[in-house]
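Reviewing the structure listed below.
One protein chain omitted, others in place.
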Amino acid sequence: MTLLYFAWVRQKVGVAEETMNLPPGVTTLKDLIAHLEQRGGGYAEAFGNPQRLRAAVNQEHAGFDAAIADKDEIAFFPPVTGG
Amino acid sequence: MTLLYFAWVRQKVGVAEETMNLPPGVTTLKDLIAHLEQRGGGYAEAFGNPQRLRAAVNQEHAGFDAAIADKDEIAFFPPVTGG
Amino acid sequence: MTPHIRIQNEDFDVNDELEALASAQIDVGAVASFVGLVRGDGGLTSLTLEHYPGMTEREIENHVEEANRRWPLLGATVIHRVGTLKPGDRIVLVAVASAHRSAAFEACEFLMDYLKTRAPFWKREDRGGESAWVEARASDEEAAGRWK
Partner (left out) sequence: MTPHIRIQNEDFDVNDELEALASAQIDVGAVASFVGLVRGDGGLTSLTLEHYPGMTEREIENHVEEANRRWPLLGATVIHRVGTLKPGDRIVLVAVASAHRSAAFEACEFLMDYLKTRAPFWKREDRGGESAWVEARASDEEAAGRWK
């Protein structure tokens, strides 16, 4: 899957984009967030407080219960502030 | 007093502006409308159906019960259609 | 806040007007605007607008002052054309500047509703040789009524 990070999420994890294989046991965004937090460092900072995060699956807003698959484009970002 | 007419009121009476002395017994716009209707011709057409008319006294919208005086600027016109 | 109110025959440039409005104060974050145009439906060939000079400006000034009491405005521009216009021509611009968008939107709608129902303008439509004064619409009265 492709992971994209925006705004302070990108700054904390240190990359804008990365690819990874769906980790064993990860079936939802919530699982993925827990998995990423366990990487520690900037990942722990970015994903340790999920209520501050928003996500999109394949360029559509998604709740953390959304199911994910290995071919998905998944993005994590703060609440949007455009306009 | 000065009388001003706009839009189809002006077209019916045939002038845009005229001056006259306050006629005896005329104290309100309603009285003035009845007086003008009695002139006949285009005046009767313009003032014979007062619910189609609107008025202003000294450049402010006024109901037909408004008192008028000899120094006033009085305007008659259809409901406005700007914007 | 000193509003810009103009009744004129000439066209206007929306970008210029909005820039003048926004550049007046550095805390302008929102400019809501409305442009009314001559619709060419029903075979309209031209539209002629007349107004009551003096009273028009006074009515518009009063309503801008009222808007300024209701919302925290940083600027307002009202331009209304008179004379003979063609389909597609701009008739009116109302633009309102504020720090945030809700005040700008609401004040702009408020001013348009009052322009429609209180400002002394009258429209005559020409269709080929036929000429007719536009009738006021009850829906405009209702729109203005909601601000009471």
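By written order: A, B and C. Residues from 1 in each chain.
The rule is simple: a residue touches a chain if its C-beta (ideal position, glycine included) is under 8 Å from a C-beta of that chain, and two chains touch if they have at least 3 such contacts.
Worth saying up front: this structure is predicted, and the values here are computed from it rather than measured.
Looking at the complex as a whole, the chain kept out of the display touches A, C.
Listed here are the subunit C residues that touch the chain not shown: 13-16, 18, 22-23, 26-41, 87-88, 99, 101-102, 104-105, 108-109, 112, 143. Seen from subunit A, the chain kept out of the figure touches residues 4, 6-8, 56, 59-61, 75, 77-83.
We adopt the following convention: only the chains that are shown with their structure count from here on.
Distance between Cα centroids is largest for the pairing of subunit C with A.
In terms of their C-alpha centroids, the spacing between subunit A and subunit B amounts to 73 Å. Rounded to a whole number, the gap between the C-alpha centres of subunit B and subunit C is 26 angstrom.
Shared interface positions of subunit A, defined as residues touching 2 or more other chains, are absent.
Under the contact definition stated at the top, not a single residue of subunit C touches 2 or more other chains.
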